[in-house]
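Beneath this line is the structure, given in structure tokens, with notes to follow.
Missing here: one protein chain of the complex. Every other protein chain is in place.
Chain nomenclature is as follows: A and B, assigned in order of appearance, with residue numbering initiated at 1 for each chain independently.
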Amino acid sequence: MKKILQISLGIVTSVGGFLEIGSVMTAAQAGAAFGYQLLWAILLGTLCLIFLVEMSGRLAAVSKHTIVEAMRERFGFPFFFIVLIGMVLVAFMVLVAELGGIGLSFQILTGIGFPWWAAPVSLLVWLLMWKGTFGLIENGASLLGLVTICFIVAAIKLRPDWSSAASGLVPTMPHMDKAHYGFIAVSILGASISPYLMYFYSSGAIEDKWDESYIPINRLIAGLGMTFGGVLSMAVLVTAALALRPRGIQVDAFDQAALLTTTALPKWGFYLFAMSMLFACFGAALEISLAIAYFFAQGFGWNWSEDLEPSKDARFSLVYTIIILLAAIPLVAGIDPVKVTMVSMALTAATLPLAIVPFLFLMNDPIYMGKHRNGWLSNSVVAIVILISFVLAVISIPLQIIGG
Amino acid sequence: MNLVRDVLDKKLLDREDCPMGRVDGLVMHVGERSQPRITHIRIGGSTPWMRVHPAFAKLGAKLARLWGPRRTEPVRIPWSHVVTAGRDIKLDVKARNTGALDWEIWIAEHIIERIPGGGQEEEE
Partner (left out) sequence: MEVDVELLLNTKVRDVDGKEIGRIEELHIRRDDKSCLVEAYLIGASALIERMSAWTLVRPIQRSLHSRNLYSAYRVSWQDMDLSDPLHPRLRIAKRDLRHVP
């Protein structure tokens, strides 16, 4: 019974991890600019993430090591330090975007500008981490995030031509704005294949004391959970294609994205959008803050657990406290979270090789994985993801400049 | 046994399974004619930073002198205290007594416990 509960909660957990301001804004921009043409990017990102998340969980369950711990031990401190720098810089930007997303949600609900919400929102996120347990964060934020199902409802209500939508699952090039198309494709992949999600997931498996008996559950959670998140993103894209594109609305601002749900659900759409973004960004902010703190603590060998009192894992607690405090500063200064979102998604794509390459070694390590090493399918997927990540790393910054 | 694969960078646990850092470095005694021996495990200080670049080690040492427990030297644990070397390295020491937790204790006492809800670091 406990494991069934964990499956359902684990699936729900993907909401906080997958759907957040980055995936919503990139999917909305994709739909508004190119209709269904970029559905393939979400599909590709989702498939990659399913495999990577499954591997993260399997590594933790079998080796009782998180990805970061295993990476430090196999690759040494200098490599760990390089990944730390890359990961923390990008994750920090994403955290700014997520806290900004919460602030923007309050802005459209209350009319009070998001810079005024930066401090209280950051305090709330920090307070939940300071006083809450891992279970409360994992499950609470995710259950609240179920309101994002409104995007699926909105997409269905707009009656898309499903065969046209299905054609978007096959990559095609547009006739115009190729650079912009490429930039959004890269951003979608950066929003989907988020390294912090993998670090959080493997840490969560250790927090939840997984062992080898959780391997089948891990597959279910990774498969169903990430698919659920991917479907939500696709629903956003489809809704944007139907609600925004015909009106020539480009999603440059957060309040334009609110039209995603107000068109299909005139009565409740506005509030549903605001609540969806609020809870999705809240869940993501918690996950990213924890992921950064986990990275430091696991890499340096400190005591760590969200279930401990802060004084019992003082350095771990200090890291997330400082990170959240610093992330509030640009928002208080009025920096546009939507712009930060788009840049951070492209930078995530640029730094993916650092996160993905260690997987290939760790998942084939007989000492860590024993008989649960990667098979040929998983290794092939990792190899393809590494190839994609290197291509993204090369093209993301130029595309950001030309097409962003 | 392989020293780099099985010891270096591994997590260290004390006799009560309390995490006390990682094997950041190892000291090897090399004699003129005697077989080299690993004599100490080193934790923290400038040890890991020297592996990246000496400039990081210098910067780290400068910062460590400004605040915190003002400890700049790494903790040295004699190899004779190693009990097992498997998934983690287990030591026959109490973490608190080695100095490996000096930063943890300092941050707990000077920062975390001063914030409401931070809890209390237990003295044993």
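What we mean here is this: contacts are C-beta pairs under 8 Å (C-beta built on N, C-alpha and C of every residue); 3 or more make two chains touch, one makes a residue touch a chain.
Worth saying up front: this structure is predicted, and the values here are computed from it rather than measured.
Contacts of the undisplayed chain with the visible chains, over the whole complex, involve A, B. Which of A:K157, A:R245, A:K339 or A:R373 touches the hidden chain is settled by the complete complex: it is A:R373.
Touch with the chain omitted from the figure is made, among B:L26, B:A61 or B:I115, by B:L26.
If you put the hidden chain back, the residue from B:R15, B:R37 or B:H110 that touches it is B:R37. Although one chain is not displayed, its contacts with chain A can still be listed: residues 74-77, 360-361, 364-368, 373, 379. Although one chain is not shown, part of chain B still touches it, namely residues 1-5, 7-8, 24-31, 35-39, 42, 47, 50-51, 79-80, 82, 85.
One rule holds for everything that comes next: only the chains that are shown with their structure count from here on.
Chain A and chain B have centres, each the mean of its CA atoms, that are 34 Å apart.
For chain B in complex with chain A, the residues that touch the partner chain are 5, 8-12, 18-22, 24, 48, 51-52, 87, 103-105, 107-108, 111-113, 115, 117-121. Across the complex, chain A meets chain B through its residues 63-65, 69, 72-74, 76-78, 81, 130-131, 300-303, 309-312, 314-315, 317-318, 321, 367.
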